[in-house]
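Encoded as structure tokens, here's the structure I'll be asking about.
Here the complex is missing a single protein chain, while all its other protein chains stay put.
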Amino acid sequence: MSRAWSLEEIAKHHTRSSCWVVIKNKVYDVTEFLPEHPGGAQIILKYGGRDATAAYEPIHPPDALDKNLSSDKHLGDVDAAAAQQITKERESRKKTKDEIRMEEAQARKPPLSRILNLRELEEVAKSVMSYKAWAYYSSATDDEITYYENMRAFSRFFFHPRVLVPVSKCDPSTTVLGFKSSIPVFVSGSALAKLGHPLGEANITRGAGRTNIIQMVSSNASLSYEQIAHSRISDSQPLFFQLYKHKDDKVAEQRVREVVGLGYNAIFLTVDAVVPSARERDIRAPFVLEDQEREAEQQPAADGQQKSTQETPRKPSDVDEEANVNVFGTAGGLIQFDDIDMSWKRTIPWLRGVTKLPIVLKGIQRVEDAVLAMEAGVDGIMISNHGGRQLEYSLPSIEVLYKLRKQRPDVFDKLEVYIDGGIRRGTDVLKALCLGAKAVGLGRPFLYAQGAYGEEGVVKAVQILEREIVTSMRLLGATSVKDLVPEMVERVDWQPRFKL
Amino acid sequence: MSRAWSLEEIAKHHTRSSCWVVIKNKVYDVTEFLPEHPGGAQIILKYGGRDATAAYEPIHPPDALDKNLSSDKHLGDVDAAAAQQITKERESRKKTKDEIRMEEAQARKPPLSRILNLRELEEVAKSVMSYKAWAYYSSATDDEITYYENMRAFSRFFFHPRVLVPVSKCDPSTTVLGFKSSIPVFVSGSALAKLGHPLGEANITRGAGRTNIIQMVSSNASLSYEQIAHSRISDSQPLFFQLYKHKDDKVAEQRVREVVGLGYNAIFLTVDAVVPSARERDIRAPFVLEDQEREAEQQPAADGQQKSTQETPRKPSDVDEEANVNVFGTAGGLIQFDDIDMSWKRTIPWLRGVTKLPIVLKGIQRVEDAVLAMEAGVDGIMISNHGGRQLEYSLPSIEVLYKLRKQRPDVFDKLEVYIDGGIRRGTDVLKALCLGAKAVGLGRPFLYAQGAYGEEGVVKAVQILEREIVTSMRLLGATSVKDLVPEMVERVDWQPRFKL
Amino acid sequence: MSRAWSLEEIAKHHTRSSCWVVIKNKVYDVTEFLPEHPGGAQIILKYGGRDATAAYEPIHPPDALDKNLSSDKHLGDVDAAAAQQITKERESRKKTKDEIRMEEAQARKPPLSRILNLRELEEVAKSVMSYKAWAYYSSATDDEITYYENMRAFSRFFFHPRVLVPVSKCDPSTTVLGFKSSIPVFVSGSALAKLGHPLGEANITRGAGRTNIIQMVSSNASLSYEQIAHSRISDSQPLFFQLYKHKDDKVAEQRVREVVGLGYNAIFLTVDAVVPSARERDIRAPFVLEDQEREAEQQPAADGQQKSTQETPRKPSDVDEEANVNVFGTAGGLIQFDDIDMSWKRTIPWLRGVTKLPIVLKGIQRVEDAVLAMEAGVDGIMISNHGGRQLEYSLPSIEVLYKLRKQRPDVFDKLEVYIDGGIRRGTDVLKALCLGAKAVGLGRPFLYAQGAYGEEGVVKAVQILEREIVTSMRLLGATSVKDLVPEMVERVDWQPRFKL
Partner (left out) sequence: MSRAWSLEEIAKHHTRSSCWVVIKNKVYDVTEFLPEHPGGAQIILKYGGRDATAAYEPIHPPDALDKNLSSDKHLGDVDAAAAQQITKERESRKKTKDEIRMEEAQARKPPLSRILNLRELEEVAKSVMSYKAWAYYSSATDDEITYYENMRAFSRFFFHPRVLVPVSKCDPSTTVLGFKSSIPVFVSGSALAKLGHPLGEANITRGAGRTNIIQMVSSNASLSYEQIAHSRISDSQPLFFQLYKHKDDKVAEQRVREVVGLGYNAIFLTVDAVVPSARERDIRAPFVLEDQEREAEQQPAADGQQKSTQETPRKPSDVDEEANVNVFGTAGGLIQFDDIDMSWKRTIPWLRGVTKLPIVLKGIQRVEDAVLAMEAGVDGIMISNHGGRQLEYSLPSIEVLYKLRKQRPDVFDKLEVYIDGGIRRGTDVLKALCLGAKAVGLGRPFLYAQGAYGEEGVVKAVQILEREIVTSMRLLGATSVKDLVPEMVERVDWQPRFKL
């Protein structure tokens, strides 16, 4: 079966009726896979009949081909001439404007020791990552109201600190589902870490291991679940798994069994992302990059005979364009085959039947659903609006937590409550804990940390949070997470000046 | 009677005592009509004795002359020499700065496939339409407080989404006065679509027909009611008529009977626009354009002998000016002869006597009037402040709806309630529906859509809304409009960061 | 006594022990008056021994010298040579940067017909008036919080308009203390109109007369009370007098008797300005102008040998400066001798004893004082914080009115209530009337109107207000001021976007 293919032969297969692609010098027949590709057939066809490695790698785990393509579609390797040609083309390829910007930013980036807070990590990440990565990580739904309000909402909660309390001994550690954590913080699941850094999720795994916090791994990670498990610094390092449930229960079950087998320690079932939302910055990213390149191309020609920009029509025709516009963006592809008909009655029992691991519902957004979760007997809930990336105008997470604390304090006794969304400072963490959260998740900040500085960035992020948490606990008069109580927090009736 | 006139002959008639104008090579004696012209005599006199086609066309339906001028005032055609001269002058006319800007913007405008939301349609429209059109469409009363608050008000309503609800089947359709609509959205009545696009209201009619939503046609449309009816994609496509009631009941009755005869399906009686308000951007538009041209004229002269701008006094004398300033703007003219003395007691029964069509009151702005409408037995009310174009500091529509829901939920059982004003996103639509609206109207967004891309723009606008509505319904845990209930919405006590 | 003086002789008298000044070619000995000068001795000494006409005229009524200087201090005229010399110097004087700016702005100012609202009048006034005038008119206390909040507060009041009400007959007129007014607006007292326009307060008197509204004349007017009375367009034109009570009851009584004799129709006693406040823009104005001139002087020298700015030290020594800094600004001087010990018990009965005219207290700022006023039996109160020019953080006037309406509606039955502060639109007027005000006062807008366009500007301002008031009344469903009731207004719980 396996043979070596010439580029000429490969090039013939670039249509819907026969579509081959080359990934790392291997040839695959993806014709039958086209309609099943989560990101759409069009994007594959764009690379039909040629090398697709550069586009493929940052957004697929290495086992994606094995999992999705039967072995008879693995047609073999390219031949020596082809391999040489591919290498040559890769090496001679002109850098894009975005790549040049990234290189310059890398040369200028501040030493990690100078980074004082998570926002600075984000700024560095924005400067050194590709625009595509930045757009995917930072984007949120529609006008990004919930994204921003998640953060702003914290600024309406103030402290009532106690003075004259001995605080030399101050322990910020806690447990999450029984697993120890050095601070009441874990890494919230987020997809495609490789977009931001070549080592991807493993940066986070190792960084979390070294600082004794827990990572929640997304179903849509860009490394395989196994690679991530193997990246742990010890076998006892806990890992949580964020399950995007496939619409086919069997496929979903297979996914759960895989991570159980790999030693993952809990299942966080995503319930707030049944359909893709419009994350406009992400969707717009290809246009932005295309326009940038077109501009760049026009500028060199400008020196000599200065062609009028009117002559070369700037805009692609609508017909060509249609193919390039994916209204669901990067994220849409990821969840295209997920279960849109999950229900309290069917899905929780199904998951209980598949695994004995603790189950947490991630994406609870109202008090009534917290109560339903309690009644369903899950081990925890995560108040989350997906970082403002799913339903626009979902309430800020801390506001939902505040409501839950006031309306149904009993829920906190029956299960563990976590929140994520908008947490950027140690004081944010403490506000959530005062209101009853057992721990909080941070998503983007860890993506930015690894995007900016790799594993060391992740370690730094935890160190920053730890310092902020311990300092603020002491100034609050608290020496352990048990001392953090609702009376220590007040929701004020004005909006502080909060810069975004 | 009909003969061919020379330009010399025509030119003699440019005064109040004898005023002729040429429209599309036809000669009209408008002397007696001068005092009745809704836009004022002065603007006609400006074109007295010469061709007025360019100024006339974009703001008058083609049957305006027939309806307003007895046939003996149709004096005949211009002669061949005159026709040639008019054509020559039109063709040799120097483009204005505004026209040049529009052409450049047309060349640069993005392909429709890249448009992601209604706001982008608005931006494109602003760039490609004439300043006059933009000023007329976008202007609102005084300081535009109600205009902006209409939009900002929606940002204070957040959702309580339900998770773990099967949502694969999700139907956003509804009925309005019994007529089916693919989404709970209709086109709110708005005047003068031809200002923004040569095909005018027909763009909207066809776009609405193709997407199965309903258009409300304004009494002040720039196509005739008949042209619009004939633009429907099928005879069963419903149309609503927005009635501006003429002060003369007979004239008003004639208008109603005309649209009934043409097959329109409901009457929306405008009750919030008895007198013109000060839409300052619209009123100011002629000055802005005049100043722009004057500046443009002075610049070419600047190369050689650079005359000081002091020498040629920039400003017109007050005497000349007075004629040009119309403190009621474009809109003022449109409603100058409307009924300023409508009343609950007289007007509703009169309208009931004229037609059997469903009657909706458009422009209800307080709870008490919603109750009066219910008692008056109308079929529906439309909570509206005319898009902030009539009474400044009228409450935002969504706030009035919220009050009505809280204070008089019974009203919703007796008649259909709609709102317009400030709706730009699918989430806005859903908030209104949760609070009890049967459907919502959008005015400006459709004017902008057709101004930017004609009929295709209108189709795109509906597609955007549909995608936003369906996505958000699913993320809310709703599969039909009946699932949208008040408990799903909360009015928060802070003002989110909402960019305008 | 009267003789002709040479400039040489006059020049000898420039010290505290003998100080003469020339005003309009007349010579005055002001030595004894120095300590009594409300603006301080220093400012007079600056002009000691020379012509002071240009500085004197814009801020003093013509009878100021007669009222303050005994006739033996009128030393006579300058001699012919002196008169010639003074004229020559005046004519050859180099224009200041500020004067040049004013002239250019006058040449560019828009025709009055294009002015659509009061804010545009303000903009024109700012451009054409002297900086000193602008600084004096526009300045408010400290950080100008109350000044801005006066305006912003109105934006929190929204309407509940009634539709389907016949409004063709709509009468905005009312009475103030029994005097007819074409609209419920009067001119609030304000000082020094001549600073902004050479004809000063008379512009307002005639403009008010022509439009049938009432002017309140300040004790600190820059024309004499008699000049103003004589500027009326008929003897029946009412005038109100704003009394700043002198600390010496006799002097104060004399002032009242003077205006009673001149036919003024009511006394508005100022109660919120017992001491000068810090209007920092006004105080800073001399520094700003001085720095501007210094800069201007340095620039011409720059062409040839470009002296370093370091060489000519920019700043005056502290010693010189002290004299120029008047921490009370222009306004401080005006009220320096006013009664700082007025009281309910003493002052109201005193005033009642002096005149039978209606008495209004201007400057009530809390509910309790409105009640005290009612008990004291005055004819009216004016809720005012002096346009934000006296106590910083006094509540916005409309907020005090709103409180009074809610807490003590009985007060409105016993006396007339007016307000001023922050009113710029017809809708503002109507909000105040709905809440119980009989009429409202506008101060700065009329100063700006006359500063920009003289008497015609004042007429225009009233026309704008009338159009805005009538239009809004009709859209509110009100046909007379009696229809304006509290139920038509709601104070909302959010802050609208209000541009300042």
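For reference, chains read A, B and C in written order, and residue numbers begin at 1 within each chain.
Operating definition for what follows: contacts are C-beta pairs under 8 Å (C-beta built on N, C-alpha and C of every residue); 3 or more make two chains touch, one makes a residue touch a chain.
Please read these numbers as outputs of a predicted model, since none were measured by experiment.
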Left-out chain, listing which of the shown chains it touches: A, C
Absent-chain contact - pick from A:R162, A:R210, A:R294 or A:R346: A:R162
Residue among A:N25, A:T146, A:T427 or A:Q450 that touches the chain left out of view: A:T427
Residue in contact with the excluded chain [from C:D51, C:E201 or C:D272]: C:D272
Residues of chain C in contact with the chain not shown: 142-143, 145, 148-149, 152, 156, 271-272, 274-278, 280, 283-284, 287, 310, 313-318, 321-322, 324-325, 327, 340-344, 347-348, 361, 363-369, 372, 390-395, 399, 493, 495, 500
Those residues of chain A which, in the complete complex, touch the missing chain: 107-114, 116-117, 155, 157-168, 425, 427, 431, 467-468, 471-472, 474-476, 490, 492-499
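The rule is simple: only the chains that are shown with their structure count from here on.
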Chain copies touching (chain B, chain C) - same or different residues, decided at half shared: different
Separation of chain B from chain C, taking each centre as the mean of its C-alpha atoms, in whole Å: 44
Chain centre separation (chain A, chain C; CA means) in Å: 63
